[in-house]
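Only a part of the assembly is drawn; its chains keep their places, and the rest are absent.
Here the chain labels run A, B and C in written order, and each chain numbers its own residues starting at 1.
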Amino acid sequence: MDKIARKIINLPKRLLVEEPLNLYSGVRGMFRDSHKRAGLPPGQPFYTGVRTDIPFSISVFSYSATDIIEKENISIEELKALSDSEKYLWVNIEGIHHVDEVKSICDFYEIHPLTMEDILSVEQRPQIDESENYLFIALKMLQFDQENRKTLGEQVSFILRENMVITFQEKKGDTFEAVRVRLRAGKGRIRNGGSDYLLYALIDTVVDNYFVVLEKFGDELEEIEERIMLEGRKRDFSMLYELKREMIHIRRSVWPLREVVSKLERDDIKLVKKSTRVYIRDVYDHTIQAIDSVETYRDFISSLSDLYQSVISNKLNEVMKTLTILSAIFIPLTFIAGVYGINFENVPEFSWDYGYAYFWGLIIVVGGLTGLIFKIKRWI
Amino acid sequence: MDKIARKIINLPKRLLVEEPLNLYSGVRGMFRDSHKRAGLPPGQPFYTGVRTDIPFSISVFSYSATDIIEKENISIEELKALSDSEKYLWVNIEGIHHVDEVKSICDFYEIHPLTMEDILSVEQRPQIDESENYLFIALKMLQFDQENRKTLGEQVSFILRENMVITFQEKKGDTFEAVRVRLRAGKGRIRNGGSDYLLYALIDTVVDNYFVVLEKFGDELEEIEERIMLEGRKRDFSMLYELKREMIHIRRSVWPLREVVSKLERDDIKLVKKSTRVYIRDVYDHTIQAIDSVETYRDFISSLSDLYQSVISNKLNEVMKTLTILSAIFIPLTFIAGVYGINFENVPEFSWDYGYAYFWGLIIVVGGLTGLIFKIKRWI
Amino acid sequence: MDKIARKIINLPKRLLVEEPLNLYSGVRGMFRDSHKRAGLPPGQPFYTGVRTDIPFSISVFSYSATDIIEKENISIEELKALSDSEKYLWVNIEGIHHVDEVKSICDFYEIHPLTMEDILSVEQRPQIDESENYLFIALKMLQFDQENRKTLGEQVSFILRENMVITFQEKKGDTFEAVRVRLRAGKGRIRNGGSDYLLYALIDTVVDNYFVVLEKFGDELEEIEERIMLEGRKRDFSMLYELKREMIHIRRSVWPLREVVSKLERDDIKLVKKSTRVYIRDVYDHTIQAIDSVETYRDFISSLSDLYQSVISNKLNEVMKTLTILSAIFIPLTFIAGVYGINFENVPEFSWDYGYAYFWGLIIVVGGLTGLIFKIKRWI
């Protein structure tokens, strides 16, 4: 699309500089290469995300109430060695497009091939699944990209085993940094709450990030509202449309979360201790709050669309009125002028002494009357 | 936004003099500073409202069926001393942005950190939570600000313990004054109904205030309806839009209340006596009524939007019709006048004896015919 | 609003002669004076309707299978005397804005203050409430006011006690006249069916009246449909809007009724005999039918709105097309006439022998061509 075309239709720059594909990714990614995958046997490892050059990395926290060991970028063998320890273990894996490494880890921890497939299908709905010896949870992590002013989504998968949490991330991210800081500090329940409490702390962090995204979203909505009220220009609707699209995206991440957390809280999941459940109840309340706000924002966006339409049709009305008033005043006058431009021989007015004055008098009287009518009709 | 810009787009003054942020507060406040809070350990005291300069104040009613003591502005130590008494106690706390004081009181009464966090997160959904030794309820208190003609919301939290009610308010308010008057008078069940009855009386007062707000809202709606019918001007839609926005706000406060009161009535909550339940059932009915009206108002607002659109498009139609009739009558006449302004040498009409009379005759006949056609088409 | 203003905006008379307040009463009445009531102790007698000068009146039917006594306008003392009798009793009370009298009766029959409050709050949702020794039902009675062509609503409350029915009405009305006639005649089950059967007969009469209202409503809808199809004038939409508003009103009365009657039929209410339940089931079916029709009418109204919009935009299209065709034909012709009005010295056409004929030939050719193009484009 060249610059001229864009200018003619006044598209906001923000809408065009990014490739549209990214915006849809939450929806379409799920089907990426699905024509290749169709018919493959189940449990086949197949990464469905966009391949990046992020290296594969494993980082580990091995901790008990009293001490803590932190290791970064260890190899799979080192990881396996660590797993025998008596301590609680948190394994964080980044760069899951390295399918072979992920498979090797999953095999070691006896994770079912179908679960592994779910970990690699990064555009899934948030879900929870309890197996005999582990609990699997997949969530969407939302983040607001300050620079491009758009929302990014990433899948995070959690495996909760006896005394162990494994997290799978697509990219390097600092979302869990807050948990790491608390682990290192060792205050509160974080170190002696067990692996289920760590799981809670991680999920809580993810949900907290939703609030950050929604805060930004609210800012944008407010900005756009003010713009529409002020001018109601074409690009405002394009921006509104884009927010609508992002909202659809966010909804798909937040709504299924309720089910996941609710299952985690209510069901008789043996890996989650009763003492942790009161905290999960808190996450559940936060999730409801996020859903509530998403729905409220939807209502706002819909009201804003109506407002925009009303602003636009009011503008059209004003334009038409201007044209009509102007035409209505000048059309009769032009007609009169036309009449006295005729070339008949015996037009008596032409030879009147005050013919020209009479002409202008006529013009003023007719023009004044038209104006008066509009005044009475309250058009002007 | 300068005055000229405002004038051009005819925004109602009311919409602009207040900062838009306040209107959104019900939705966005929840996320205020959420980028700071993200990742904090749970149960951290963090006030999420707008910080004001209201001083922290504790007022206490210590009463039994026979006598009553009322104290204002007591210190936390005095409060602690009072708590040993055999009497019923109502502690009202105002200015909860004084986080330390609130924390100190919560600790003294063994309130769970997560509950305390909920008390301080003043933009939560209304909720109810039963703990081992207390019952926690958070509601929205709505009030109509007569001066600025808008609805204000504030969170009120209730803690019901054995023989004791604690209420937490953001600001000083006179909503509970009616209950105080009844306590002082000591008539009815208010003094010997127990703490659960006091809780009921306080919640009832909050719900009664919803009705006051909805009464005002109905007044505004009626006013706006009459305006649209009369004129259908641009600013009417802006006002309608604003009402829509307030309605979204009110809905978010009222709907979850149903769940809260319903739980209070139905569940086997040990702190609420059976004799009090018949009164809570009454509050429940009021809540349903409030919800019912909110939904009805929504329907009205939506009908009004349609009416406005129809008024506007009728106006456009009328404008266009006026223009068309005027043009249709004068365009042929102007053409005729133009024809006889030509400078050809041998135009026979020019030298006719009654050429000028013939010209006017033609004008009148053509003009009359056009008028007749419009008459038949019922355009005029 | 003066007559001129009304004329300009063409409002239907019907919409303006009545005060808008009445139309809203179903919604807003509930909040009438709610700023006065807020904070009052529960069970306070407070009439919420519009105060009229209808006198307070008690009329009584005391009957058994074999004989019947009918008394009108008796005093409260006489009523109390009658209550000891072995016969079935139907007490009908009109003019409940006489709060003291109502209170005196309620106290005598040991009706709970909260129930009394509900009787006097005449804008409540239809409800049913079972107490230890009586059953309370509140319904909306709808009536079509033939003269003003609008729907009126009134609350009727029923108290069913052992061998006794008390009915509370706001105004004098002849709705129950049919039941009175049947009582006097003494045919059918009416006299020996017990008080629960009488209650059924009274409710059945109320529901039958809904059908009368809906019949009228359907007539109006049909009339308006024909009008829109014929002309699609501005006032049609105003009438449609008004029907929409009335429909909202009716819906609020009819929907909750389902719940009330369903409870009456299904629940284990000890005051209602099993033999009466088959009749209540019949009322229930009628209620469902009424709801069904209300929803269908809603669909029709919404379809009619669409139709109206389509008629209006078709009209605009036609107007614009007329203008465009007219302009398109005359604009080039006027231009040609203008060209030959120029005063250049050496315009060869001016001195041609058949200059004037040539001029008219040109006009006819150009005009004909424009017409031909429109013919091909199927615009004319």
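Here, contacts are C-beta pairs under 8 Å (C-beta built on N, C-alpha and C of every residue); 3 or more make two chains touch, one makes a residue touch a chain.
The structure presented is a predicted model; accordingly, all values stated were derived computationally and were not measured.
Sequence-identical chains in the complete complex of this entry number 5, based on the file rather than the 3 shown.
Here is the rule we use: only the chains that are shown with their structure count from here on.
Annotation, chain A versus chain B: rotation angle of 70 degrees from the Cα superposition, expressed as a multiple of 5. Greatest Cα centroid separation from chain C: this falls to A. A straight line joining the Cα centres of chain A and chain B is 27 Å long. Centre-to-centre separation between chain A and chain C, using Cα means, comes to 43 Å. Those residues of chain B in touch with two or more other chains are numbered 313, 316, 320, 323, 327, 331, 334, 338, 341-343, 347.
Taken together, the chain B residues at the contact with chain C in this complex read 177-179, 181-182, 187-188, 190, 201, 204-205, 208-209, 211-212, 214-215, 218, 222, 225-226, 229-232, 278-279, 282, 285, 288-289, 292-293, 296-297, 299-300, 303, 306-307, 310, 313-314, 316-317, 320-321, 323-324, 327-328, 331-332, 334-335, 338-339, 341-348. The touching residues of chain B, when paired with chain A in their complex, are 1, 5, 9, 11, 15, 20-21, 24, 27-28, 30-32, 34-35, 37-42, 112, 114, 117-118, 124-125, 127, 234, 237-238, 241, 244-245, 248, 252, 305, 308-309, 312-313, 315-316, 319-320, 322-323, 326-327, 330-331, 333-334, 337-338, 340-343, 347, 349-353, 355-356, 359, 363.
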